[in-house]
Structures are given as C-alpha cells and as structure tokens.
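Scroll down for the structure; my scribbles are underneath it.
Just one protein chain is left out here, and the rest sit where they should.
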Amino acid sequence: MRTPVFLLIWLGISALVFAISIEINNDYIFFAGYVVLQYVALGTAWNILGGYCGYVNFGSAAFFALGAYSTVAIYKLITEYDFYRMPIPMLMLIGGIVSGIVGFGMGYLTLRLRGAFFAIATLALAVVLQTLVVNWDYVGGSRGAYIIRPEQIEPIGNYIRYLFLIMMLLAVAAIAIARMIEHSRLGYGFASIRDDELAAEASGVPTLRLKLIATTISGALMGMAGAPFPYYIGYLQPSSTFGLDYAVNSIAMPLIGGTTSWVGPLIGALLLGSLQQIATVTISSAVNLLIVGFLLVIFVIIAPNGIVGLIHTYFQRKPENFVGRRRIEAEMPGRVP
Amino acid sequence: MIFSFDLLINAVVSGILIGGFYAAVTSGVSLSFGILDIVNIAHPAFIILGSYLAYVANATLGVDPILASIVMMPLFFVLGSGIYQVYYVSFEKRGQESLRGLAFFFGLLFITEVTLVLYFGVDYRYVEARYIGPSWHFAMLDIPLRILVPCLVSLVMTAGLQIFLTRSFLGRAIMAVAQDQLALRLMAVDPIKIKRIAFGISIATASLAGAFLIIIQPVEPSVGREYIGRIFAICVLGGMGSLPGTVIAAMLLGIVESLTSTFYGPSWAPAVSFGFLLLTLAVRPAGLLGR
Partner (left out) sequence: MIAAGPSNANGTAANGAAPALLEIENLGKRFGGFVALENITLSVPPGERLGLIGPNGSGKSTLVNCICGTLRNEQGTVQFGGQRLDGLQAHQRTRLGLARSFQLPRPFVSLTLADNIRIPLLYTVATRSGSHRAAHEIEERCAALLHQVGLGDKARRLPRDLTQVEMRKLELARAMAAEPKLLIADEAMAGLTHSEIADILSLLIRLNEQGVTIILIEHIMSAVMSFSRRLVVLVSGRKIADGMPDDVMRDPEVERAYLGQ
C-alpha cells in the first residue's frame, strides 16, 4: 500500500471518528480523546528511536515540554506586544522545529554512548533542560504559566473540539511518517543498527548519521505533540510537564503494543491511554502510573514483542522481521511479501 | 550572595558529609551497574522504600532508624535476589537486557513509588532520634549531627563492602563474575548464583541508605527521582565499580552541589548532578579511577 493511500484511509477514519464524537456531543470525549491521541503521537515518536533503532530515550518529557514552552513563550509575546496571534498548526511547526533542533543536539552529544549510558544521558539532559526552564522567569519559572484558551473557533465551534481534531491529524501524520520510514531504506538502516551496530557500520551503514536523523524526527514529533498542550490544559507547570510520567508512558505504550512496527505504539496508546483515562475518573490519577508500571513490567517479561507479537504468535505466523519484510515500495507496487 | 569564608567552609564540609552519604547510596549501584552491568534505574525507589520502613519502625516502635534498617537488610536481600532471578530469566538469558531490561526496572521504579504514594500519601515523613536536631560546633564549623552520623555510618558500610569484595571468597567471586564467567564455571562456581547474591547485597544496601536519607531530610515518594542522576553520575565518575572511586566522586559531587546551593540557590541543584553526569560521560567515561 502506498503512503498516499494509507494517509487517505486514516484521514477518512479520523473524519469518521470526529463526526461520531460530535454526534455524541459529550465534551468529555474530546478532553479524554485529546490525551489518548497525544500519546499515540508521543509513543510513535518514541518508537522511531527506541523501537526501530534500539536507543531508549528517557527524556521524552523534555521534548514534549519544549514544544509546550515554546508555545508559552510565543503566547507571552502575543499578550505583551500585541503580537500576531498564531494559529495552532503554526505553533506546532515552531514547537517541532525547536524540539527537533534539541533532538539533534542531544543526539550529537550522546549517541556515541553505548545503550545504557545513552538512556541515562537522555534522562540527565531532560533534567538539565527542566532546570533551565524552571529558572527562566519569562515563561513563569517554577510558578507556572497561564494560557487563556479561546472559547470558540469557527467553523468547528467549541475550542476543545478543535484541539482534538488537530491532535488527531498529528497522530495520523505520526503513524504515516513511521510507516514511511519502515518501508524505506532508512527503516532497514535503523533495523541494522538495532540488531548489531558494529556489523551495520561494517556493512556501510552510516550509523551516527542515521541515529541523528532518528533523534531529530523523534524529538520534532514530540515537540509538535507538546505545542498545543498549554491551550488544552490552561495552566502549565514545569514539574508535571517535564515529569517522568511522560517518559514512562511513551516507553510503555510502544513496548506493550509492540516495538517493531507503527501498529504497536498505536495499539499501545489507544489501549493504555483509554485505560488510564477510565482509571483517573473511576479510581484516582495516582493509580494510572501503577497500572502503567505493572503492565510494562508484565508485558516486558512475558510478551517481549508486545500485543502485535502476541497476535502474530496466536495466528501461528512467524514473527519475521516486521521492518524489512515489506520491500522498498517505490519500484514494486503490487508484489506480495 | 554574600561571600564569606565562614559560609564557604561550612558549605564545603557539608558537601563532604553529604558526599559520604551519597557514597552509601551509590555503593549498591556500583555493585549492580558497575560490576554486574545491570542498569537498575529503580535503585532510588528501593532506597525510599527503606526510608519508609525505617519511618514505620521509628514511628510505631520508637526504634532507631539505622538499627531498624540493619534488621531489615535480610528482607531487602531476599527481595533483590528475587528481582535478579526474574531479570535473569526474562532478559539476560534471552540477551535482551538493553531495551527490555531497562524498561523492566523503570516499571519497578514506578510501581514502588506509586504503591508508596497510595499507602502513605504524599506528605513528607521524618524520623526522630537523639542525634537529629543537635549540631556539633567546632571553631567556625557548624555540623548538624543528623548529617554527621549517617555520613560516618555510610563510610563504615562502604568500607565494609570494599573489604568484603576484596578479601572474602564470595566477594572475589563477585568481582570475577564481571570479568570471566566461564572461568568461574570451570571452578565449579555457578555465576548466576553469584550474581543473584551480589544483586541481593546491592538492594540490601538500599535499606541502610534509606535510613540515612530519612535522617538527613524528610522524605516523600518522589524524592527518589532526584537521586537517579546523582547515583549514576557518581557511579560513572567513580569508575564503574570501584568503591574508593565512588567515595571520592560522591564527595566531589556533594561539594559542588553544596557550593552551588549556598551561593546560587537550591533551584539549580538538580542540574548540578545531572550536568556532572553528562560531563563525565562526554569527557571521561572511564571515571576517575576507572576500570
């Protein structure tokens, strides 16, 4: 299936979901749905570096928060200097660029480290970034920042519905990008790095360059997911925005769903995200993380290939390479793997 | 920011003492990460667990927290052994330690922390003992006993661990398992059992470290997160498994943190340890007295 077709299908699904949600006419669906879709984007973004390349990023929160805080900075500019009021897609672009650049920088500094050290370094970087933001009074520092969300936006109406729609489009874009990578030469390169970086180098794969591409794309997508967040939540606080909670979710969802393809993070985010929303409402929000922690540990022990892996085993198909099972699309339409 | 010699000396001394405590906190990870190559990112959570258990013993039975934690060390040892067994069967055997092993410990970190939140709430807890409160005055130095006592006991514990690792058969087997598992097997020693014991010891140190922590400062479940950076920074800087190196690195970090906090304010403190870590990783991954 070529990418444009894939995109059309998913845009169609999104339109359907949006229409149904409007029909149900309960704003809670939009509020909860936004969070779930945000995690689809975050999980998919994380997986590009974590699942495809095998480099675990503990600093997802930092990229997410950078996107959010660049929106805050621009918002302050708008209110202080009566600046041009930027529409959200543009804010997302800016957030994406900022986080992408930071992703590149982080990669440049840390990608020479082997596995575990890289993971710890990403955590360290996230905390350093958090400390910098907390000490930057322009965006509110540790006191936090208030964003006033507009009530309405034509032609959709309720602003929260608009945010929901935007996040859904981002989620679709994220899975489309992930899938495009999988089917390309880049995807093969990523898989070779994941499996054996030394052998990949010896085979001619420019490992550092590819890893930098992965961190940049991953960071940029996370930044884009974070950019609308201040408008969603109204009050931004560094401790929670930079919190480890985002890190654990963006790691748990792909691991639970399955790391080898774009399907995994989607399934993981939809399931786990919905579960968390239900738990928050019925029990308490602290239980959320308990659930995530437990599921993460359980899945990582008994189902290393995630839900996708379980499905494949159940249907007795050999879980062959998911990346690379499909051939490079461009030249060979219609050939069955 | 008033610069005075008084302030400086006290900051440095305070840093050294805190550093001693950091050394105890890190010694467990020196064992598990430095020697066994297991990235136990959940270690701080076990320390907090130790803090809370010491708190319970202290609040309900009036027992001295350090004593209580020593009594609980065997429990922690068993916990550590169990966790290693699961880790080994699920990850090490399959060769998937890097991604999934990390995720496993990350999950444990959250499970432990949230369980504590659900059980104890997010209020700060503290313990009471005779040495918490008074300070020791000496010339221009002003040393709170609640920092001095844990520091001294920490150093004793670290020294004891070092002696164990270098002098006893079991200790040397642990050092050996990091270098050559086959050779150990040929000597009829099961490397898996050795690693299990070693990891158990690593978690047991967390019990004691937890008592130290709650003596030095009030504790609530998310305090552990600040220590992740400190622990790994000290472990890497100290040379991955060298206990003397750990002590030196811990004191260095303690001093730098103390100076930063005193002269620039505490909000920059987290950046210090994590910045240290990044610097070490970038410049000298082998640490100060590295392997």
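A and B label the chains in the order they appear, each numbered from 1.
Note that in this section a residue touches a chain if its C-beta (ideal position, glycine included) is under 8 Å from a C-beta of that chain, and two chains touch if they have at least 3 such contacts.
Quick caveat, the model's predicted, so the values are computed rather than measured.
Seen in the complete assembly, the chain not on display touches A. Only one residue from A:34, A:188 or A:262 touches the chain missing from this view: A:188. Considering A:1, A:24, A:78 or A:199, the position touching the chain not shown turns out to be A:199 (whole complex). Not every partner is drawn; the one left out touches subunit A at residues 185, 188-189, 191-192, 194-196, 198-208, 260, 318, 320-325, 327-328, 330-332.
Definition applied: only the chains that are shown with their structure count from here on.
Inter-chain spacing, taken between the CA centroids of subunit A and subunit B, is 33 Å. The residues of subunit B lying in touch with subunit A in their complex are 33, 39, 41, 86, 90, 94, 96, 98-100, 102-104, 106-111, 113-115, 117-118, 225, 228-229, 232-233, 236, 267-268, 270-271, 274-275, 277-278, 281-282, 285.
Within the complex formed with subunit B, the residues of subunit A that make contact are 50, 54, 56, 58, 109-110, 113, 115-117, 119-121, 123-125, 127-128, 130-132, 134-135, 142, 244, 247-248, 251-252, 255, 259, 286-287, 289-290, 292-294, 296-297, 300-301, 304.
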